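Moving on to chain A:
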Amino acid sequence: MSAVATVPVGAAEGPVLVVRDLAKSFGGVHAVQGVSFAVEAGRMLALIGPNGAGKTTCFNMLNGQLRPDRGEVVLAGRPITGLKPRVVWRMGVGRTFQITATFTSMTVRENVQMALISHEGGIWNPFAPARARHVAEADALLGLVGMAEQAERACGVLAYGDLKRVELAVALANRPRLLLMDEPTAGMAPRERVALMALTAQIAAEQGIAVLFTEHDMDVVFTHSDRVIVLDRGRLIADGTAEEVRRDANVRAVYLGSGATSGGH
Partner candidate 1 sequence: MFDLILTQILNGLASASSLFLVASGLSIIFGVTRIVNFAHGSLYMLGAYLAFTLVNLFGPASALGFWGGVVLAAVLVALVGLVMEVTVLRRIYQAPELFQLLATFGIVLMIQDIALASWGAEDKLGPRAPGFKSFVILFGNRFPTYELLLIVIGPAVLALLWFLFQKTRWGTVVRAATQDREMVGALGVNQRLLFTSVFAFGAGLAGLGGALQLPREAVTLHMDLSTISEVFVVVVVGGLGSVAGAYLAAVLIGVLHAFGILIFPKITLVLVFLVMAVVLVIKPYGLMGKRPVGHVRGPAAAEPLLTPADRATKLAGLAVLLLLVAAPLVTPDHLLLTLTELVIFALFAASLHFMMGPGGMASFGHAAYFGLGAYGAALAVKWLGAPMEPALVFAPFLAGIAGLVFGWFCVRLSGVYLAMLTLAFAQIAWATAFQWVDLTGGDNGILGVWPSSWAVPKTVFYYLALAVCAACVLALRFTVFAPLGYALRAARDNPLRAEAIGIDVMRVQWVAFTVAAFAAGIAGGLFAFFKGSVFPTYMAIPRSVDALLMVLLGGVQTVSGPIVGAFAYAGLSEQLMKLTMYWRFVLGLSIVLLVVLFPRGLVGGFLALRERHGAAGSGAAGPRLAVEGVR
Partner candidate 2 sequence: MKMDRRSFLATASAGVVAVTAPSLVRAQGSGPIKIGEINSYTAQPAFLKPYRQGWELAQERANAAGGALGRKFETLFRDDAGKPEDAVRHAGDLINAEKVDLLSGGFLSNVGLAIGDFALQNKRLYIASEPLTDALVWAKGNPYTFRLRCSTYMQAAMLVEEAAKLPAKKWAVVAPNYEYGQSAVKWFKELLKKAKPDVEFVAEQFPALGRIDAGATVQALEASKPDAIFNVTFGGDLTNFVRQGNTRGLFEGRAVVSMLTGEPEYLDPLGAEAPVGWIVTGYPYAEIKTPKHVAFREAYKAQYKEEPKLGSIVGYETVQAIVAAVAKAGSTDTDKLTAAFKGLSFTGLFGPIVFRASDHQSTMGAYVGKTALKDGKGTMVDWRYADGANYLPSDDVVKTLRPAG
């Protein structure tokens, strides 16, 4: 663990997310082997690595979709290891998916309203019209991600980049302490990528949200992350600022594909 950066104003003491010695295997394949890291409030942490390095597995263990074989996940001092996704979400973890996941039979606004209703614990209400709930809050969130004008449209017909923005608004609905974004810019045009990540960074800083994201696009990674960790074959091989990681011999070996350096250990 490298030096802890300065804590932004208004954020809680200590890192928001602490991961210790996380491990998971499928059959005989060790997908993740003893990974540890931490994310601080208001900071953007990028998780990178080649395909099959264990990034998504790692993500799925953080929000409860997978139960780790070993290790511990601590959110703001409270252990959340092995809790179900919906419980983890209630404790303040928002998530976007690699393949966008929205409710196609609802409008953009309703998608956000749904998350807001769930956040206040109101989903069991069988009477009050849902459309009238949290309209202002939903619109505020949509405004934040630049989707206010499309609030009435169906999610089924949105452009891909817009869907990602909706997902971001949905993920922000429970005022998360931690935002997990799995490949947030996959499938987007370069300009869109920059815009979305700049937006995310701004929101994170303003609201003191810790952000952990995986990313293939190195430009995005080096532009928008405060810190970068690198996974290879389930192991953490580097952890530092973008500049440090870029210069790391192991990382270069992995990304250049020679493998000679890492094999030398």
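In picking the candidates, the idea was that all candidates are chains of the complex that A comes from, given by their letters.
Some notes on this structure:
The rule is short, and it goes like this: a contact is a pair of C-beta atoms (placed from the backbone, for glycine too) under 8 Å apart; a residue touches a chain by one contact, two chains touch by 3 or more; residues count from 1.
Since this is a predicted model, take the numbers as computed values, not measurements.
Touch, as defined above, links chain A to just one of 1 or 2 in this complex, and that is 1. On the chain A side of its complex with candidate 1, the touching residues are 63, 84-86, 89-90, 95, 97, 101-107, 110, 113-115, 117-119, 122-131, 133, 152-154, 156-157, 170, 173-174.
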